[in-house]
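A short write-up of the structure that comes next.
One protein chain is absent from this view; the other protein chains keep their places.
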Amino acid sequence: MKSPTLFIFLFFLVSSSAHPTGKKQRSPCKNLVLFFHDVLYNGKNAANATAAIVGAPEGANRTILADHFRFGNVAVFDDPITLDNNFHSTPVGRAQGMYIYDTKNTLTAWLGFTFVLNSTQHQGTINFIGADPIVVKSRDISVVGGTGDFFMHRGIASIMTDSYEGDVYFRLRVDIKFYECWQ
Amino acid sequence: MKSPTLFIFLFFLVSSSAHPTGKKQRSPCKNLVLFFHDVLYNGKNAANATAAIVGAPEGANRTILADHFRFGNVAVFDDPITLDNNFHSTPVGRAQGMYIYDTKNTLTAWLGFTFVLNSTQHQGTINFIGADPIVVKSRDISVVGGTGDFFMHRGIASIMTDSYEGDVYFRLRVDIKFYECWQ
Partner (left out) sequence: MKSPTLFIFLFFLVSSSAHPTGKKQRSPCKNLVLFFHDVLYNGKNAANATAAIVGAPEGANRTILADHFRFGNVAVFDDPITLDNNFHSTPVGRAQGMYIYDTKNTLTAWLGFTFVLNSTQHQGTINFIGADPIVVKSRDISVVGGTGDFFMHRGIASIMTDSYEGDVYFRLRVDIKFYECWQ
């Protein structure tokens, strides 16, 4: 092997395997699509509710969503996660955390929650935070960490409102793309 | 080219482009300075308020900040973001999320929020969490993720209280340094 050939080969090897500029490529190392189902307590559905209003602005109560696009409502949830969009499918885990309605003149929320997965396929947790402009078809939030099968993972989750029924039920489709995976 | 020269050159190339020890250098790959403006609802400013108290300890209400350094108050906000410190400048986005006053004997808050940027310069979101010891001049919180133009970014945000008026208004200067950028 002559030197120039060796040099070119090695330069390619180094370039393709490291990130000299600190910038990294957008190619998912893992992908997961899941659904979760939120049934908000409204004073009448105690048996089925998976979420409850726990914070509200002055003058509002905690069984009826607040005026002005629910601005100021804080809800806590423990929602079933399913592999498809059927509320009655066997859950593969729970989505646990909170959402906060944070705008007066349109419907937006701030999300902080965790997927706690417990199935034959997946064991571990995935942690999310981000802004949810609900009226937009697909919204991106951050996957900021994970444990178990998702040890140290980071990525982006695209969420879509797959269905809703009045103020009581909504179903979200969550398309999780991990861009940072660890062994 | 002789072998020793080639070896030295290649060693340098490898050393400078990867992180053999798992430790990484502190050099920002992107920097952004923005301001946001919070007007807290106090029972009289419904038209202008961009934030509201939605949680409070027993005995406190939600139009007056709580005693003992506001301990226990939870506020939800949707605040305009501007490029300079002028409240009347055209917003380039919204800061959305919550702050929680969490100490009884000094003024500190816990922050969870998102910058939703929507301007000719920037499209995307930046997600923050961290402790805010308000009486300290400059406080560092974590940038834990981003979307759009800030896809997968991480960094540190240094926040300073740029101005405030009583209990109703404050303006924060946010100096965001990204240390992890993705293409």
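The chains carry the letters A and B, assigned in the order they are written, with residues numbered from 1 in each.
One rule holds for everything that comes next: contacts are C-beta pairs under 8 Å (C-beta built on N, C-alpha and C of every residue); 3 or more make two chains touch, one makes a residue touch a chain.
Predicted model, so just to flag it, every value in this text is computed and none were measured.
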| item | value |
| --- | --- |
| Option touching the unshown chain, where A:57, A:91 or A:145 are the choices | A:145 |
| Absent-chain contact - pick from B:55, B:91 or B:146 | B:55 |
| Chain not shown: contacting residue from A:89, A:114 or A:163 | A:114 |
| Subunit A residues touching the omitted chain (full complex) | 1, 6, 10, 13-14, 16-18, 27, 29, 41, 43, 52-55, 61-63, 74, 76-78, 94, 96-98, 112-114, 116, 125, 127, 129, 144-148, 151-152, 179-183 |
| Missing-partner contacts on subunit B, residue numbers | 3-4, 6-7, 10-11, 14-15, 17-26, 54-58, 71-74, 100-104, 108, 110, 112, 129-131, 133, 140-144, 154-156, 179-180 |
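The rule is simple: only the chains that are shown with their structure count from here on.
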| item | value |
| --- | --- |
| Cα-centroid distance, subunit A relative to subunit B, in whole angstrom | 20 |
